[in-house]
Structures are given as structure tokens and as C-alpha cells.
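All protein chains but one are shown in place.
Moving on to chain A:
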Amino acid sequence: MTLLTLEKVDVFYRDLQATFGVDLSVGQGEAVAIIGANGAGKSTLLRAIIGLTPVRNGRVVLDGRDITGLRCDKIARAGVALVPEGRRLFGSLTVEENLLMGAARARPGPWTLAAVYELFPAMREVRYSLAGNLSGGQQQMVSISRALLTNPRLLLCDELSLGLAPTIINDIYTCFTRIRETGVSLILVEQDTVKARDVSDRLYCLLKGQVTLEGASSEIRMDAIKAAYFGETAA
């Protein structure tokens, strides 16, 4: 069953067109990766899905309901959550206060404070520290947990691996097995194409705002990704 469908979506970043007629779908419980170079329109697409950036043309449908043009907080309460690029924790709030903000307007569901502390036990030790004082890896755990606490049906993750050490990236992605067990659908935006292919069911490649490749992650060859990523004609 399809949870999210994008139909011919055009999004603008200020006056520049960032995506051109993007069609994309995410099934219930499915993990979809979006890869592409800097400026390919990946982050803008995520912002458009959750309503932070308006969709100029096209439609966004969540579980049969047209959410195009809906206000961000309403889309969030309909079950979409974002782990933003650069984590963007509330720096003057403590870790626990950040988590409480996620839980405050939450839908009913499996994720509670206790559940996210169990998912990332390291967070418990820093729960009363200011979020701004944490290391990058710790911040990423808090950012993921804050989004999970809203009990989303669709979790949008923007560049989870950005600026983190490889071992920490592996730790974080390991936890996604647990997260996916709850039935949540994922969209992972990644620059690390190998990682993106490994952790996803399906994969889209964006080039200059257009989908240049789409398919099951296990079936796509690396050279096809390379061609779609850089825009070379496929050999």
C-alpha cells in the first residue's frame, strides 16, 4: 500500500526552481533513499513534503489525502516528521526538553521517552545537558528521537551521516532496524550512495531537480548510480 505519493512536483528555492516534475512514492513500511549531488534538490524536496517550502505545481498525497499546501504543523500532525540536515536541536533547551517538544503534540503510537532512551541509551547520561553542548553524534541521536516521539507514519531523514565519524554513522543506521520494526516508512536523503543503497528498499537518484534513476536498491548497479548521479549517458 502506498503511503506517500508525489505527482509532478515543482518546488522553488527562492526564485530558483529546485525540482522539476518529480514523481515519487513511498509504500507503507518502506525505506526509500534519495541520492544526488549537492544542489540536486533533495533537501528542498523533503522540506516541501513536510510543508516548510511551498509546492508550486503538482500534488502531494499522504495516505489518500491531498496535503499539498497544508500548513507545516498540520502535515506534521498528520504523521510526517523530519530529522533536519545539521540536526537543528533547540540549543538553549536541555536534551530532555528537546525530546519533550517532540512528544508534546504527538500522535498516539509506540514511541515514548522511555522507548527512545532505550533506543539510544547514551542519551540518558546527557539528558540534563544543553543540547547545544553535545557532540555531533549525540545531537543526531536526539534529533532522530525528537522526530520519532511525534510517532510519525513517515520519517524524513536529511543527511544523517553529515559530519559524523563512520563508526557513529554505523551505530545510528543499526538503530534503524529497530525503528523500522514499528512499521514507519522512511525517506533517507544521503550523499553517501553506498550507505543509501544498503539501508533502503528502493532508491531514487536526483540530478538537477529531476529523477534520473529509480528502482529496487538491491537491483541497481553502482555504475548505473554513477551515471544517474553525474548525468553521464549510461554505458
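Just so it is clear, a residue touches a chain if its C-beta (ideal position, glycine included) is under 8 Å from a C-beta of that chain, and two chains touch if they have at least 3 such contacts; residues count from 1.
Quick note on the criterion: contacts and distances are computed from a predicted model.
Taken from the listed names "Uptake hydrogenase large subunit", "Sulfur carrier protein ThiS", "ABC transporter permease" or "Metalloprotease TldD/E C-terminal domain-containing protein", the protein name that UniProt assigns to the chain not shown is "ABC transporter permease". Touching the chain that is not shown, out of A:37, A:101 or A:162: A:101 (per the contact rule at the top). Touch with the chain that is not drawn comes from one residue among A:93, A:115 or A:168, which is A:93. Touch with the chain omitted from the figure is made, among A:18, A:33 or A:82, by A:82. For chain A, the residues touching the chain absent from view are 50-52, 71-73, 76-77, 81-82, 84, 88, 90-93, 97-98, 100-102, 104-106, 146-147, 150.
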